[in-house]
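I am attaching a structure below and will ask some questions about it afterwards.
One chain of protein is taken out of this complex; the other chains stay put.
Each chain gets a letter, A and B, in the order it is written, and its residues are counted from 1.
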Amino acid sequence: MYPLPEGFYAPRNQWYIAAWTSEVQHQPMERWILNEPVALYRKQDGTPVALHGRCPHRHFPLGKSRVVGDAIECGYHGITFDASGQCIKIQTQSAIPSSGNIKSYPIVEKWRWLWIWMGDPAAADESLIPDHDELQFSNPDYTFVSDIYYPVPGRYMLMHDNLLDLSHLGYLHQSTIASGGVCDVPEKRTEGPGWMESERVVPETDCPPYFSPFFNYNGKVDRTFTLRYLLPCLHAGHDSFAVATSAGADAGRPLGTLRVYHAVTPGTMNTAHYFFAFGRNFGQGNVEFDRQMETGIRVTLDEDMSATREIESMIAALGHAPKELLVRSDAHCVQGRRTIERMIAAERASTPSGRTTEQAL
Amino acid sequence: MYPLPEGFYAPRNQWYIAAWTSEVQHQPMERWILNEPVALYRKQDGTPVALHGRCPHRHFPLGKSRVVGDAIECGYHGITFDASGQCIKIQTQSAIPSSGNIKSYPIVEKWRWLWIWMGDPAAADESLIPDHDELQFSNPDYTFVSDIYYPVPGRYMLMHDNLLDLSHLGYLHQSTIASGGVCDVPEKRTEGPGWMESERVVPETDCPPYFSPFFNYNGKVDRTFTLRYLLPCLHAGHDSFAVATSAGADAGRPLGTLRVYHAVTPGTMNTAHYFFAFGRNFGQGNVEFDRQMETGIRVTLDEDMSATREIESMIAALGHAPKELLVRSDAHCVQGRRTIERMIAAERASTPSGRTTEQAL
Partner (left out) sequence: MYPLPEGFYAPRNQWYIAAWTSEVQHQPMERWILNEPVALYRKQDGTPVALHGRCPHRHFPLGKSRVVGDAIECGYHGITFDASGQCIKIQTQSAIPSSGNIKSYPIVEKWRWLWIWMGDPAAADESLIPDHDELQFSNPDYTFVSDIYYPVPGRYMLMHDNLLDLSHLGYLHQSTIASGGVCDVPEKRTEGPGWMESERVVPETDCPPYFSPFFNYNGKVDRTFTLRYLLPCLHAGHDSFAVATSAGADAGRPLGTLRVYHAVTPGTMNTAHYFFAFGRNFGQGNVEFDRQMETGIRVTLDEDMSATREIESMIAALGHAPKELLVRSDAHCVQGRRTIERMIAAERASTPSGRTTEQAL
C-alpha cells in the first residue's frame, strides 16, 4: 500500500518497539502491532509478556482481560494462557487441546523500550536490537525527556516519510521548531548495513537564545544535525552546537548536544504508534526547562500527527494510491521506502507459502 | 456470516420479537429487523401494525413519518399507506398504482411482546409463537421487572452464543452475577422440537443472602438453573431454590423461583435487539427490591453488550470469519448454531428462487 507498492505493508522479521517500559504493567493492555492485536503485560517478577491479543475461543480481546499470577485469563469465559501462550485452563474440561495455544511473541526490555518480534520467533536475534549505549540513550551524562507516546492517525510509512525528509521543518513547523536554516544547507547522506543517515551542518549561525544561558555563550555557532534511521523502526540523531569556526582560538569547542529519538511501529493498516524522547547534556536537573521542552515538542508533534491525519484522509478520499511528484529532497525518503520494500520482498522470497499478515491471522 | 457459514444470516419464516408492547405507540417508530427497515405503530383501536419502513417513492423512512388515522403518511411527499401496506393516497394523482403498495408484516401482540413474521406471510402461523402461560410470563403469582431493551452493538448470533454458554458467568460477570458455582456443575442438555434446554443443579449451596429475608431461610439450598432456547429468538428459564437435601424433613421445600426471559432479534447485519425481563414468586410488591434488581441486572447486561461490541470490532478488524477453538462447554452453543443453520438451509431449499434477504429488498 502507498507509499509502498500495492500489497506491501511491513516487514515482520524485525524488532519493533511495542511500548515504553513504563506503559506496560501487570494488568494487560491491548496494542495492535503489524495489524495484529497484541496483549502486553508483565509477569509478577516484572518480565514482559506479549501474546496474541485475541482469544481463539470467542475472539474476546485478551488485552482487555485479566492477568492472574503470570497467566492471562480471557475476560469472557476464563480460558487461560500462560506467558508462553500455552492454553492451561479451560473451565469446563480437564483436557487441554494444543489447538488452544496462542502465539507468544519474543519481547525484550532494553532500557526504556519493550521490543517485540512479530515474525518467525526462530529468527528473533536480540543482538539485532539497536545498541542503546551507542545511541547514548543510556548515557548518564544526559537528561532525558522521555516516554512520549502518540497514536498516529495514519499508516506508519507516512511517519517515516516525515522523518526522512526534514525539509518539512520550515513549513509544517514554521511556527514551532523551524529555526536556524537547518534545511537550507545541503544534506549529506551516508548508509551502512541496516541504517541510513542524513547530516546537515550549518556553520556560523546564531546560538539559539534559549540554549545560551546553559552554554554560557552568545556568539556564532557551528551546528550539526544528524538523524540516523535504524531500519525499520527507530530514528536517532543529535543536534550539536560548537563555537563557530570564525571564533578563533575557541573555535570548535563543544557547547552542548541534544539527542532525539523517534520510533514508529505499524499499528493497524491505517494507524501507527509513535514514541518520542530527547536528551541533552546541558541544563541538567532543570525541571522547569524539562517542562518547557516537553510542552514545546508536543506542539510540534501535534503538527506531525495533524499532517498525517490529513494525508491519510486524502488518500482514503481518493480511494487509490495517489501519483506523486518526486523532488530532490525525497532522495533519503525514497531510499527508506525502497529498503523497507526490499525487506518485505526478501521475507516473501524466503517464505514458501508467501502468506501475508492477513492470511496468517 | 460468522459464526454461521458464509452467506448464512438468519431464518425468515419465523416469529421474532419486534418490540415490547409498551414501546409501540400510535405514532410510528423505526426498527431494523432482519436487515430490513420496519415501521411499527398502532391503529387507533390499538392494533399493532408493521410495514416495510422505506417509502417506495423516495426512500424516506416511514418509521420517521406520521400516522394519520390508521394509515401512515410518508414524511417527505405524503404518499400514504393503509395498515395493510396498500398505497391509498398520492397527493397529485387520483389513480393509485398497485406498484405503490408496500409489504405488511404479520404482527401479533402476545402479552408483553409484539411478534413479527418477516418471511412468507402465508406461512405465519400464530400457534408457533411460544406459549406465554407455559413460560409463566403471564402468571399473576410472579412480580416482573420487564420491558428492558438494549440495542446490541454486534450481530445477533453473538448474543445467542452468549446465552447458550453460561460458562461466561464467572468471568465476564465475575464482579456482578457470578455466584454459587452454577457453572461448576455439569450441564444437562435436553431438546425437543423447536427447543433445546440446558439445566444445572447445584446441591447444598448457600442461600444467596439478598434472597434470605424473602425466603425466611438462611441454610443450605439446592439450586436448579435452567435456560430453554425456543428457537430462533427466545431464551426462557428459571433459577429455583429449595431447602437442601441435607436438611432432613424439610428437604425439597420450594423457597422461591426467579424466571428469566431473554430475546434476541436480528437488526442490521451487525446489530441486533435484545429484550430482557425477569420475574419472581417471592418478595412481591417490594418496589425497592424491584429497583435494586433492575439496577443490578443492567450492570450485568452492560457487560454482555460490551463483550459483544468488542467481538464485533475484532471480527471487523480481522476482515474475515475467525477460526475458533471449540471447547466442551460449546456443545450447547454449537447445537444452537447448527439448528439456525439448518433452518436457513431448509428455507432456501423450499424457495425456488433461493433469493436472499438482500436481494429481496
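We adopt the following convention: a residue touches a chain if its C-beta (ideal position, glycine included) is under 8 Å from a C-beta of that chain, and two chains touch if they have at least 3 such contacts.
Because the structure is a prediction, the values reported are computed rather than measured.
In the complete complex, the residue from B:K43, B:K64, B:H132 or B:K220 that touches the missing chain is B:K64. One of B:P48, B:G100, B:G170 or B:G256 touches the chain omitted from the figure, and that residue is B:G100. The omitted chain makes contact with just one of the residues A:V68, A:A251, A:V327 or A:A346: A:V327.
Counting over the whole complex, chain A has residues 161, 165, 167-168, 170-172, 183, 187, 307, 310-311, 314-315, 317-320, 322-330 touching the chain that is not drawn. Residue-level contact of chain B with the missing chain is found at 32, 37, 54, 56-61, 64, 73-79, 87, 90-93, 97, 99-100, 268, 358, 361.
Basically, only the chains that are shown with their structure count from here on.
Centroids built from CA atoms put chain B at 47 Å from chain A.
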